[in-house]
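Of the protein chains in this complex, one is absent; all others appear in place.
Order of writing sets the labels: A and B. Residues in every chain begin at 1.
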Amino acid sequence: MQEASPAQVHAPPTSFLRKHVFSLDHKVIGLQYYGLALAAVTLGMVLSWLMRFHLVWPTVAVPGLSLISKVGAPGGIITPEYYLSLLTMHGTLMVFFVLTNAPFAAFGNFFLPIQIGAEDMAFPRFNMMSFWTTLAAFLVLITAFFIPDGPPISGWTAYAPLSAIGSDAGPGLGWGQTLWAISIALFCAGSLLGALNFISTTLDLRAKGMTLMRMPICTWAWFITSCIALLAFAVLLPACLLLILDRTAGTSFFIPSGLVVSDRLQPHAGGSPLLWQHLFWFFGHPEVYIAILPSMGIVSHVLMASMRKPLLSAKVIIYSMLSIGFLSWMVWGHHMFVSGMNPFSSLVFSFPTLTITIPATIMTLIWLGSLYGANIRMTSASLFSLGFISMFVSGGVSGFFLAQPSIDIYLHATYFVVGHFHMVMGVASIFGVFAGTYFWFGKMTGRMLNETLGKVHFWITFIGTYCIFMPFHYLGLVGNIRRYSTFVDDFMGPLMPLHKFITIAALITGAGQLIFLFNLFHSRFWGKPAPQNPWDGTSLEWSIPSPPPWNNFGDVHPVVYHDSYQYGVKGSKGDYVMQDSPEQVVGG
Amino acid sequence: MGKFFAIIVVIIAIASAYPIIAHKYVQPEDISTHGHAIDEQLSDTMAESGFAFLGAQFVLAFFVWRFTARKDGTKVSHLPGGAKLMVVAAFILVGTEVLALGVFGQKAWASVYFTAPKPDDLQVQVQAGQFAFYFRYPGPDGKFGPLHPDKIDEGNANFFGLDPANDVEARDDVVAAELAVPVNKEVHLLMHAKDVGHSFYVRELRLQQDFVPGLDLSLHFTATKPGKYEILCTQLCGLGHYNMKAYLDVMTQEDFEKWMKEKISEQ
Partner (left out) sequence: MSSTTYTPVAIPVAQQARTRVNVVARSAADGASRSGVWVAIFAITMSFAAFTSALFVREGGSVDWTHLVLPPILYANTLVLLLGSVTLWMASRAVNAHALLDSHAVKTVMGWLIATLALGLLFIAGQYEAWSQLAAQGLFLSTNPNSSFFYVFTGMHILHLLGGIAALVYLVGQLVGSHTTFRRAAFHNTAIYWHFMGVLWLYLLFVLRTKL
C-alpha cells in the first residue's frame, strides 16, 4: 500500500472540454464567472432600460417586447405586473449574478491563487462545481421569463407572505417565485463552495515568504469577503429552503393564519412574516459588503500602481475592511426600521450602522490622503479607481440619513434609498470591476484593451451614472415612492421632468456600455499583445507571462521577499520592486 | 487628463449640491405634531453630509489636478501626518457626527414610538388589503366588533369580515374608504393586514409604518392642518401596488361630526 498526499497539482488539461468547459483551472473558472456576470449585467441593464422607459412613456410600445411576453407586454406596452417582474429580475440578477460574481468570484478566482503564489485553488473540483451550480442557478432564474405565468413580482427581497402564498397573490407568484427560490438556493450552495475554496487557499497555499500581511490588499479583500459570504449564504440557504417548503409542501414558516387573498382564506397558520425579513437581511446586509469589499481591494491595488506610491497605510485599509466585515453582522435591522420590529431594536441597530461609517471614512481618507504627493499615471483603470472614490463618497453620505430611524420614517421606500444603494453598492462596485478589467484584461487574455475607448467609456459612465442616480435622491426627498410602475399620485406629476431626465441619462449611459462590450470583444482577438507587466506592478501576477500558463508559475515555486507595496522606491527596473525580487530595498 | 478629471468632479459636485441648496426638491409642509423633529434632524444631517460630500469631492479634484502626470523622475512624497492623521480625523469628524446624530435622532424617533397614546384619542382601525385601504370607526358604542376572515366578502362590501348578525359590537361599526379625522385630535390607528405586507405612508404626516400580516401594530398621530392628503402603500404588495392609495381627510371637529353622522345614517 502506497501512501500519498492529495494531488493538488493537477495534470495539464488536454481535451477541449477539460480546457475550456469543465475546467478545473481557477483561471478558466474566473473567466467563466466573468462571462456569466457579463451576460447577467447585460440582461439586467436591458431590464432597467425597460423600466425607465415605461416610467416616463407608459403608453409608448416597446417594439418586439410582446414577442418575449405576450401577457406581460401586450402590444409592447408593459403592464404593471410585468413592471414588477422586471424590477424583481433586475434586482436579483444584479445583486447575485453581477455584484457577487464579478468583483468577487470572477477576479477572485483568477487572481487570488496567483497573487499568493499558488498553482491553483485548494479544491479545484469544488471550484468547478461552484461555477456550474451558479450557472444552473442563473438558468433556473432566467427560465422564469419563459413560463406562462411570468417571473415573480415580489422584488429581490421576496418579502413573505407575498412570496410564500403562491399564485393567489398575483401573477408570477406561482412557478415564477418557486423558480426564484430554487435559483437563490442553488446560488447559495455555489457561493458556499467558492468561499470554502477561497478561505482554504488563502490560509494554506501561500508561497514561501508570503506572510498574511504581505498579501496584496485585493487578496485580503477577497479573503475577508469569502469569510462574510460563508456566513451570509449559510443563512440565506436555510431561509430559501423554508420558503420553498412553505410554497410547495404546505408548511407555515412565514405565513400567518387568517389571510384572505383573492377572496380565498389561505390554508396556513401561525407563521411569522418578520422571520423571513430577519433571515433575509441577516444575509442581505453582509451581501452589500460582499459586493463592495472586493472592489475596494481592487481599487486600492490599482491605485498604488497608478500613483507610483504605496497607500498611506495598507494595514489600516486591511483593518478597516476587517472591522466592516465584523460590524456587518450587527446592522441588518436597519432595513426593518418601519417593518413592525420592536421600536427599541431600531435604536439598537442604528448605532452599529452609524459606527460602520467610521472604518468606511478611514478608508476614504486613506485613499484621498495617499493621492497627495503621487505621480498619477492616468490610465482607464486609474480613472475608474478615482471615479470609485468619488462615487463611494456620494453614495456613502446618503447612508447617514438612512441610518437614523427617525429620518428613515420619511425616506424609507422612497427613491432616496434606491439612489443610495445604487451609488454605493451598485455603481461603486461596478467601477471597481471596470478598473479591474482595464487593469487585468491583458493578464487574463494576453491582449490589451484599447485605452482610448476605455477613457471614452469612463467619461460617459462617470457623468452618466451621476446624472441617473443623483436625482434619485431629490425624488426621494420629495417623497417619491419606489417600486411604482406608474405615478398616479397627485404630487408625483410635477416630478415627471426629472424622471424623464433620468431615463434619457440611463438610455445614453447604457448605450455607452456598448463601447465597453465592443472593446472587450475586439481587443480579445485583435488587441495589442499584452506584455508581462504593462503597468509596472509589483505583485506576483506581473511576474508571469500574459496569459499565465495552465499551472501559473511553470515549474517553479515563487518565493516572496516583500509586501506588494514597493512603489516609489529605487529598484533596478525603475521605481518599484517586485514581490518576488530578491533585491534589497534601498530607501526611496 | 488629471485637470479634466478635476474640473468634471467639481462641476458634478456643485451641480449635485445646487438643487439641495436652492431648495428645489423639499419635503411637503409638515402637518403633524412630531414631524418638525424629523425635519430638523433631516436638515442637520443634510448640512453635515453635504459638507462631507463637497469637501471630499473638492479634495479629490485638487489632488488629482495637482499630482497627475508630473515630470518623469519626480520623487513621490507623502502626506505629512500620514495614516495616523487620517484615522484620527475620521474618528473625530465622523465619530462626533455619529454620536450627535445618533443621540439627537433618538428624540425624534421617541416622539413617534415611545409616547403612549392619550386615553381620549380617536381610535380607528385601518385594514390594508390588495389593493385598497379601508377604515373602521367603532361607532357610538365605542367598541369594534371582532373580525372573521372567513366572512370577508368584497362583493357585499364586507371588507373587514364583520358579522353583525351575531356580534353586537359590530352592528354600529362605521366603515369608510377614506380616513377622516378631526384636526388637532390624536388619532390612534390600529393596523391590520388582510393578506400580504403593506405599508401606511403619509408624507405630510412624516409617518410610515408597515402592516405585518398576523401582527396587529398601532400608530398614533395628531394632524394639525385641515386638508386632503394622500395615504400611499409603500410595501410591495402585488400587481396593483402602484395604485393602492386612500385619502386622509383632516377636518374641523364640526365637519368631522357631520361626516360621522352621514356615515352612520348610510350604514
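Please note the rule applied: a contact is a pair of C-beta atoms (placed from the backbone, for glycine too) under 8 Å apart; a residue touches a chain by one contact, two chains touch by 3 or more.
Bear in mind the structure is a predicted one, so any value in this text is a computation, not a measurement.
Student: Check the options A:S69, A:S130 or A:S313 and report the residue that touches the missing chain.
Tutor: From the options A:S69, A:S130 or A:S313, the contact with the absent chain belongs to A:S313.
Student: Which one touches the absent chain: A:S167, A:S200 or A:T486?
Tutor: Touches the omitted chain: A:S200.
Student: Check each of A:H20, A:R264 or A:H557 against the chain that is not shown and name the one that touches it.
Tutor: A:H557
Student: If I consider the whole complex, including the chain that's not displayed, which of A:L65, A:I114, A:M128 or A:L237 touches that chain?
Tutor: Candidates A:L65, A:I114, A:M128 or A:L237; residue touching the omitted chain: A:L237.
Student: Thinking of the whole complex, not just what is shown, which of A:W49, A:Y83 or A:F253 touches the missing chain?
Tutor: Counting the whole complex, the residue in contact with the absent chain is A:F253.
Student: Against the chain that's been left off, what residues of chain A make contact? List them.
Tutor: 1-6, 8-9, 119, 122-123, 192, 195-197, 199-201, 203-205, 208, 230-231, 234-235, 237-239, 241-242, 245, 249-253, 257, 269-272, 274-275, 278-279, 282, 309-310, 312-315, 555-559, 561-562, 565-569, 580, 582, 584-588
Methods note: only the chains that are shown with their structure count from here on.
Student: Under the touch definition given earlier, write down the residues of chain A that touch chain B in their complex.
Tutor: Answer in residue numbers: 79-81, 83-84, 153-155, 159-162, 165, 169-171, 173, 255-263, 265, 270-274, 307-309, 312-313, 315-316, 338-340, 343, 346-347, 350-351, 354-355, 357-358, 361-362, 364-366, 368-378, 383, 386, 389-390, 393-394, 397-398, 400-401, 403-407, 409-410, 412-414, 455, 459, 462-463, 466, 470, 474-475, 477-479, 481, 483-491, 498, 567-568, 575, 588.
Student: State the interface residues of chain B toward chain A in the complex, per the touch definition above.
Tutor: Residues of chain B touching chain A: 1-2, 5, 8-9, 12, 16, 19-20, 24-28, 37-38, 41-42, 45-46, 48-50, 52-53, 56-57, 59-60, 63-64, 67-70, 74-79, 82-83, 85-87, 89-91, 93-95, 97-98, 101-102, 105-109, 112-114, 129-130, 149-150, 152-154, 161, 194-197, 199, 201, 203, 206-215, 217, 230, 232, 234-243, 245.
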